[in-house]
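As you look at this complex, bear in mind that one protein chain is not there, while each of the others sits in place.
For reference, chains read A and B in written order, and residue numbers begin at 1 within each chain.
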Amino acid sequence: MSIEVRDVVKRFGSFTALRGVSLAIPSGALVAFLGPSGSGKTTLLRIIAGLEAPDRGEVLFAGKNATDQRVQDRRVGFVFQHYALFRHMTVFENVAFGLRVRPRSERPPEAEIRRRVGELLKLVQLEGLGGRYPAQLSGGQRQRVALARALAIEPRVLLLDEPFGALDAKVRQELRRWLRRLHDELEITTVVVTHDQEEALEVADLVVVMNEGRIEQVGTPEEVYDRPVSPFVYHFLGSVNLFHGRLDRGVLRVGPLELAAPEHADAQDAPGTGYARPHDLVVERQPPEGTGLPAIVRNIHVVGPSVRLELWRRDTGEPVEAELSKDSFRELAIREGELVFVRPRNLRVFREAAPPSRAVTV
Amino acid sequence: MATPKRSVLPGFGLTMGLTLLYLSLLVLVPLSALFLKTATLTWAEFWATVTAPRVLAACRLSFGAALVAALINGACGLLVAWVLVRYRFPGRGILDGIVDLPFALPTAVGGLALTTAYAPGGWIGRYLAPLGIEAAFTPLGVTIALTFTGLPFVVRTVQPVLQDLPPEVEEAAATLGASRWQTFVRVTLPTLLPAVLTGFTLAFARALGEYGSVVFISGNMPMKTEILPLLIMAKLEQFDYPGATALAVVMLTASFALLLAINLLQGHTSRRQREG
Partner (left out) sequence: MPAQPSPLRPPAAPVRPSPLGEPPLVRWALIAGALLFLGLFLVVPVAVVFATALSKGLAAYWGAIRDPEALHAIGLTLKVAAIVVPLNALFGLAAAWAIARFDFRGKSLLITLIDLPFAVSPVISGLIFVLLFGSHGLLGPWLLSRGVKVIFAVPGIVLATLFVTLPFVARELIPLMESQGSEEEEAAASLGASGWQTFFRVTLPNVRWGLLYGVILCNARAMGEFGAVSVVSGHIRGATNTLPLHVEILYNEYNFTSAFAVASLLTVLALVTLVAKALVEWRAQHHDLSGER
């Protein structure tokens, strides 16, 4: 079922969590809301669920206005960050809860409840653990109970708030791949809130990048990673190198470099910043004159199949990070302390001054 | 008892010695005097003392009134804790502070005030009298006094648990379609129940031994409104030390059983709900 959000505003006291957010989620998609804490992603999710009422704006389910529908009537499957399992109930009773609280006329008979819960436990790979209490399960198992419980009501949409945030790295990776497969199997519209860019890029069809109560960019994982529309998205999704310079009639001048910025053809000697990912940098020992920025190699890290170079621009003293394949690193045969030249192969120029550089690492 | 783990901090011998000395002089020796004294009674004498009709009547009243008072405190304490934690209204802070009054107010003063308020011409008693309800000098009066004494226990055991209850748990129930009432009965109440039970048992134990607040409102009529501690007092005044001691042993045993029950209860719930 499709979800639409129109111009939603939400304040908590003096804090504005959402500043007029509009978004359309197509039916059957798996969408990730990605952003730092305080960006409003969880608030947006809670408003879609009906756990929070918007101050302004509307929420539509399948084109029908659901803004004033009670959370009990929305049939949304919500998975909470810390699972929110009923700790005095067994796993079985947790999953059965949504069926048992239905009005008598709609409540399935006991045998049907048993069958459905059994099926769900099988689906989340927790067969045989129905008699346990939540405290007796591992974090990953609890997360799957929470998911089974949400699925028991046959929800029209599935909403997950930082579902894997409290788990360790390995379990997290397993679970999100499994969630992806589950989604493909069930074909239910799913929204995942996360602050982990890797998680968003790996699991989602569509990534919604949020910042300070606004949506920065909506796009496929490739789009938001390769073609960020704002410095924020660049910073938030992966590492990025900044090249400060002067922008004049479609050309950004950084030291001796002249870099093409055709989208800024109207600029007249304005400050501009070029953004380039570490793997979009070319590192050379002896480039043709005027095509590279001199830099000193400070550190070399071999990380699996690639090599990360920490460089230090000789002209400005700014740090630069480059990522090479092992092959090209071998060809270059450089050592720490040596002089190299760098040049961006692929970069995007923004006219406004860059935001204070936040430490963003891969 | 004194084999501490190696520690860089000094003072174990001194503080442990002081603690044990103080506890022995004030608690262990006097309490053992009670059991030594009981040992001077034969089993038949002991049995005759504790099964005398007046004693049995006092037992019934003590346990009965304490039970009813603890039940009232269980229900009303839960209500007060809920209102204090969940709602914001003018005067909430004062209300929160005043809950501890029965701990701070001397029991004699509490008893005196309740007697005056619930006596036939008193502030509350005058509205009860036309309804044919007599509070002062009846078992009802005893129950009122014991409710006063045990009032803070349930509130103060439930309050922190309710405060720490993550709102997500109730929200989860709502997303699954449960109404507010279903959520309360099926999700919130079971989570609070161990705390309610603990508070209930503490209030019950306290009510069982209570003396000061009851002595005024009960009228102390043997067989009718005489509670166990009062009977012990009466026996002491007649210099019937063996009799008083026998009753004291019965009461102490009951208190210890209750405390044991609380510990088991807390151990059980903390084992099952440690996380999650």
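Following the convention adopted for this analysis, a residue touches a chain if its C-beta (ideal position, glycine included) is under 8 Å from a C-beta of that chain, and two chains touch if they have at least 3 such contacts.
This structure is a prediction, so every number in the text was calculated from the model and none was measured.
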In the whole complex, not just what's shown, which of B:A52, B:L71 or B:V99 touches the removed chain? B:V99
Need a quick check: the contact residues on chain B for the chain that isn't drawn. 1-5, 7-12, 14-16, 18-19, 22-23, 26-31, 33-34, 36-37, 76, 79-80, 82-89, 93, 95, 97-110, 112-114, 116-117, 122-124, 144, 147-148, 151-153, 156-157, 159-160, 163-164, 167, 170-171, 174, 180, 198-199, 202, 205, 208-212, 215-216, 228-229, 232-233, 236, 239, 241, 244-245, 248, 251-252, 255-256, 258-259, 262-263, 266
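The rule is short, and it goes like this: only the chains that are shown with their structure count from here on.
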Taking the mean of the CA coordinates per chain, how far is chain A from chain B in Å? 54
Mind pulling up the chain A residues that touch chain B in the complex? 49-51, 71-78, 80-89, 97-98, 100-102, 133-135, 137, 142, 146, 149-150, 152-153
Which positions of chain B touch chain A when the two form their complex? 166, 168-169, 171-179, 182, 186-187, 190-191, 193, 272-276
